[in-house]
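Only one protein chain is missing from this complex, and each of the others stays in its spot.
Letters A, B and C mark the chains as written, and numbering starts fresh at 1 in each.
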Amino acid sequence: MMKTVTVQYFAAYREAVGHAEEQVETTAATADALFEQLQAMHPSLERFEAMRVAINDAMAGWPDAIADGDTVLVFPPVAGG
Amino acid sequence: MMKTVTVQYFAAYREAVGHAEEQVETTAATADALFEQLQAMHPSLERFEAMRVAINDAMAGWPDAIADGDTVLVFPPVAGG
Amino acid sequence: MVITADAIDPVACYAQLQDHSCGACVTFEGWVRNHQDGREVRSLEYEVYHPLAVSEGERVIAEARARHPVTHALCVHREGHLELGDLAVWVGVSSPHRDESFLAARMVIDQIKVRLPIWKKEHYLDGDSGWVNCERCANHGHAHS
Partner (left out) sequence: MVITADAIDPVACYAQLQDHSCGACVTFEGWVRNHQDGREVRSLEYEVYHPLAVSEGERVIAEARARHPVTHALCVHREGHLELGDLAVWVGVSSPHRDESFLAARMVIDQIKVRLPIWKKEHYLDGDSGWVNCERCANHGHAHS
């Protein structure tokens, strides 16, 4: 089923992609499948073990489902402190 | 052999004995034996496992020897911090 | 959990920990250091995603308090441009006895560093700059302060 989600990129990912936000049409069932599609769209988007995802401003897991209208935040490895 | 040592008492021991310093004539070979003599002189002087001794301004052990003219510091259990 | 673009005032933060029922106070400060993995650092930027940095920071503090019962626990993190020696993160804890304060402070900073959506870009003395990967990042594993 085709969904439209808003994807937001941060820090190194924003610089790799070249913009902070985009609308993406996708059939991906999970955040992880969506990330694969994003990598196909942006070959510079590197996969890291420590990358994280949030859906609608809540921390989520990569196997979590995504729904039409979701905002998906793609976080490269964090480095606070 | 009879020796003369200066004994200094601190905190709870000073209050138990009633003064901070005294000259003591002793035949005690060690600090521990001297403490037994001090307890005989001052029954209020309580033995604690955590009590410590210093000889001539250096931390010492209770089995350490004492010599004529030494200054022996008798420390009740410490409680810094 | 506070995220601020202004310089952190550790004295003002510390005042919030004071409590006559507490005999112990532990603070941790993260400072901008002049070297990282053998490179000389000139300055850095923190990028923070506020909504989740605050909520995840509050969760970290609540978890630390649940495991190590302390009376007060606070954390403040900078965002924006920082110079060498600047205070990047402040963690402060107070409790009746010291064991809980040490353990809670350590747990808070350890978790803050790996869980909050905060990213650090280092500017090097040689003119180069780069995003720092987190300390548990498998691809570029190395220890930070």
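Heads up, the rule we're going with is that a residue touches a chain if its C-beta (ideal position, glycine included) is under 8 Å from a C-beta of that chain, and two chains touch if they have at least 3 such contacts.
As the structure is a computational prediction, the values presented were derived from the model and not from experiment.
Note that the absent chain touches B, C when the full complex is taken as a whole. Among the residues C:Gly38, C:Gly85 or C:Gly127, only C:Gly85 touches the chain that is left out of the figure. Panel shows chain B; residues 10-12, 15, 46, 48-50, 52, 54, 57-59, 73, 75-81 of it touch the chain omitted from the view. Residues of chain C that touch the chain left out of the display are 10-11, 14, 18, 20-35, 84-85, 94-99, 101-102, 105-106, 109, 143-145.
Note that in this section only the chains that are shown with their structure count from here on.
Chain B has its Cα centroid 73 Å from the Cα centroid of chain A.
Note on chain placement: the centre of chain A and the centre of chain C lie 26 Å apart, centres being C-alpha means.
Centre-to-centre separation between chain B and chain C, using Cα means, comes to 49 Å.
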